[in-house]
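For this view, one protein chain was removed and the others were kept in their places.
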Amino acid sequence: MPSYAIILVIIGYLSLLFAVGIWADRKSKSKWVHNPWVYALSLAVYCSAWTYYGSVGIAATSGVSFLTTYLGPVIALPLWIIIMKRVVLISKQYQVSSIADFISLRYGNNRSIGAIVTVICVVAVLPYIALQLKAVSETFDILSDGVKSTSILTDSTFYIAVLLAVFVALFGTQTSDASRRRSGLVFTVAVESVLKLVFFLIIGIYVIFYLFNGTTDIYNQISALDGFEELATFTNIESSINWYFMIALSFFAIFLLPRQFQVSVVENTSTSHLKKASWVFPLYLLLFNVFVIFIAWAGKLLLSSDLNPDYYTLYIPLQQGHQLLGLMVFLGGLSSVISMVVVSALALSTMISNNLIIPYGFIKLLNKSNPEDNAQRIKNVRRVSIFILIIGAYFFYVNFNIELSLFSIGLIAFVIIAQLAPAFFIGLFWNRGSAIAAKMGILAGSIVTFYTLAIPFLNEVFIDGSTFVSEGPAGIALLKPYQLFGIDFMPPVTHAFFWSMVFNLMFYLIFSVVFKGNYRERNYAELVVNASSYGELEENAFVWRGEAYVAEIKKALVRFLGEKRTARALDIFYRKYELNPQEEKADARLVNFSEKLLTGSIGAASAKLMISSVVKEQPVTLPEVLKILEENKETISANKQLQQQSHDLKRLSDRLKDANLALVEKDRQKDEFLDTVAHELKTPTASIRATSEILADDDDMPKELKQKFLNNIVNDADRLAVLITNILDLEKLSSGRDIMDKKQHLLKDTLVKAVDGIYQLALQKGVHIEIETVENVSLIYDEDRILQVFTNLLSNSLKFVPENTGTIKIQTQQYGDEIVMSFEDNGKGIPQEDMQYIFEKFYQSNNQNIKKPIGSGMGLAISRHIMENHNGTLTVDEEFQNGARFIVALKTGGL
Amino acid sequence: MKKLLIVDDEPNIVMSLEYAFQKQGYNVFIARDGSEALVIMEREIPDLVVLDIMMPQVDGYETIEIIKKNPAFAKAKIIFLSAKSKAADIEKGLSLGADLYFTKPFSVKKLIAAVDNLIRI
Partner (left out) sequence: MKKRHQQKLVILSIGLILFLNIPIIFIFNSDASVLGIPVLYAYVFFVWLVSVIITYTVINRYA
């Protein structure tokens, strides 16, 4: 395929990525961009060209060991939530923007640790980036008919490298706050993760099912070859020890590689995303790995043995004449390179600016300038770093023209990065791990790594025929770099890893217990180790004593954030802690808050330097720090308790209020009832008194009129008697002192009697009465009382139904041992708000308390009491819409 | 002949009062509640109204408020005759503009004397 065509495809592909990145940046809040799948897939930045091409190379030459790179993460991912949640929470709270920032924060915002970590990362990752570029360049050459370019100006890899640098600078350095998320960049990484996996799976399926007849076919052919055993099994115990250490190495790498920390912590938008990642990512790796062996074996079977096994994935389709498939493989490889280079360059450039350049020197310059210039300067520092890194990696590749395979350079990077492991992992869980110990451990480990890996390598490259490696320095056999202290059964990388870890770990542990850290680093250690319990302390988790002026701190903040952002941030801060913004002296919380604010822009160490230059700090002793932290914690939990208590109190007082309202309402009803009773008693009494007075004084009254007046007196006296009986009834029934005369009766007879009683009235009002009843239901009850209930319900209905169209319907049904009767009318119904009161003794509907009430308001209360005394019920159907419906229920068992 | 309007929903009381006042020489009109009373007043303009308070539809309070608003009824005297006997009730009745307040049960003789006193002289 001609190179210009490939270049066109590459440019097209890169433009597509740019477009996707810009789109995702704009849509950073949408569910497509902000979602757990994007997070899980972005972790697959782990799969670089090393995975895409290198695994096949290893599988074809030395067998199972390629799996170790992935088994470390597989073991690590179940722990993801537990470990990373803590790291992410702390990082978010303290605006951490890189692994260097995180480790330096843990050890008290220690400037030199941040710098050391940065140097380690650059040393490890730069050759690693070079390797990625090498892969692009070599695959490009393979694809473009093998014509090698000779000068930089004609080398397409150089331009690809420049384009990548532009890409990172564009999407990675939009703001000076490096802890801000870059959704566009992360989204493109996730998209590329999908592409590289899909392309790899396609080529795998193509090899297995198109070129061969399934997996068994390949297996049968390859197992017939010599040396197959080495590819499919462990041939000796040593190789299995190697296996063990390699897994440990990749376990560390998944947490510590700068690009992994970038995507898994800095770019994390929600801790809930960690959940999905912990099963999606291992599954992703599994899919990537199942086809590796078959592609490797197919390469061995199909291709000539002088081709580089690293690129079997690409050679196979090309050899078969499938150019487009080859192009697809190339793009998949390019994807894995791009995401690795982009994220690594971003992470490293942030570290270089925040942990190396700014804290060592640049800060003085920044201190004197205005915010716009500073933001621009910080961004420029990062952009320049990005270009230097990527172009530097390019020249590294060109000049060293590394003979080592992709796989071994990757492993060396892993070993160097692994030097951060004790300081990182133990520091997360052990509060005594101190800054000096972390520094010592990392340095010791790095020196050992340098001696056991880099020196022999450089020796071979630059000094021909040196005996340094084979016989040891000055012939001391114990110091042979590949067989330190006589351990001669490990391959160089494992050997270096083992010894560097021994020194690193021992230095870290011993220095930690021998030399006590200062109060400042202990404060941060407590923060990180107890993140779950101190997390909620926020600014209170920081112990600080000294003198500081708000104005000074503000000036420092404005220099980096600008007036607007500073004002906004401080406003939030003052409101959160309910502080007076006019206060001149700053307290510990403001000092800590300001450090956090600055950390995103200039890194943890510089932020500490910046703030401490404007405040006068007084040392606090360690026990004091711990005491204050404990006190703050207690204050907060006491506050929580208080809040809980006041909440409970409020609920209680609400309940009391309700009860009181109910009582007042009851009182009001009772008053009204008494008024009503008084009115009802006084009215006939008044009538009797007036009439008898007239009769007594008037002798010449006509006889008929006299008779009429006397009848009136009799009627009023009867009314009085009924009223008095009612009141007494109610009193007796509700206090249970009534004696029932219970006998066997036919329910139907009683009902007919009740209807007969009101029949005349119904006829006058033109009300229609329907009865549906169950024949021959015989029950034990006090007939007079039940009759009273029925009559009461019927006369109530009669009062409320309209004239001439009124209907009253009585239905009886038997359910098991229960007789249920419904009395239903088409009257005006019961107002919803009265439903719960109608059976109360003193009930008078609200809307008739001034108007003269219809009835005494005691009928329903009396009826319900009667039903209860018969072990039955009287209820109202609250759902009934067309009028009122009362339900009477009686047990056939009686009593 | 002076005109007298009796407003009450209790037929027995109305019947007794109607007889007693007619015998005293008043022209007596009867209404069973406020709305009926107002209809009669438009027509007759009584000199005095005996007014119950607790009545269906328009009660005594509403009735007196309407009467007091209408200048045509300015000369009509009003006596409340009610079973409501609490001090607050009486105060309310008088504050609405009633001339007298009688509580039930009442003495017919005293009521006649009061009516005479208000409109005979």
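Order of writing sets the chain letters: A and B. Residues in each chain are counted from 1.
The rule is short, and it goes like this: contacts are C-beta pairs under 8 Å (C-beta built on N, C-alpha and C of every residue); 3 or more make two chains touch, one makes a residue touch a chain.
The model shown is predicted, which means the values in this text are computed figures rather than measured ones.
Asks: Which shown chains does the hidden chain touch?
Replies: Answer for the hidden chain's contacts among shown chains: A.
Asks: Write down which of A:15, A:30, A:175 or A:240 is the residue touching the left-out chain.
Replies: Answering carefully, the residue with contact to the hidden chain is A:240.
Asks: Touching the absent chain in the whole complex: find that residue among A:71, A:263 or A:713.
Replies: A:71
Asks: Which is it among A:175, A:223 or A:882 that touches the chain not included here?
Replies: Here the residue in touch with the unshown chain is A:223.
Asks: Quickly run down the residues of chain A that touch the omitted chain.
Replies: These residues of chain A touch the chain that is not shown: 64, 67, 71, 74-79, 81-82, 214-220, 223, 228-229, 232-234, 237, 240-241, 243-244, 247, 275, 278-279, 282-283, 286, 289-290, 293.
Please note the rule applied: only the chains that are shown with their structure count from here on.
Asks: Centroid from C-alpha atoms only, then distance chain A to chain B, rounded to Å. What do you get?
Replies: Result: the chain centres lie 77 Å from each other.
Asks: Any idea which chain A residues touch chain B in the complex?
Replies: 675, 678-679, 682-691, 693-694, 697-698, 705, 708-709, 712, 715-716, 850-852, 854
Asks: So in the complex, which bits of chain B are touching chain A?
Replies: Result: residues 9-10, 12-13, 15-17, 19-20, 23, 54-57, 59, 61, 83-85, 104-109 of chain B touch chain A.
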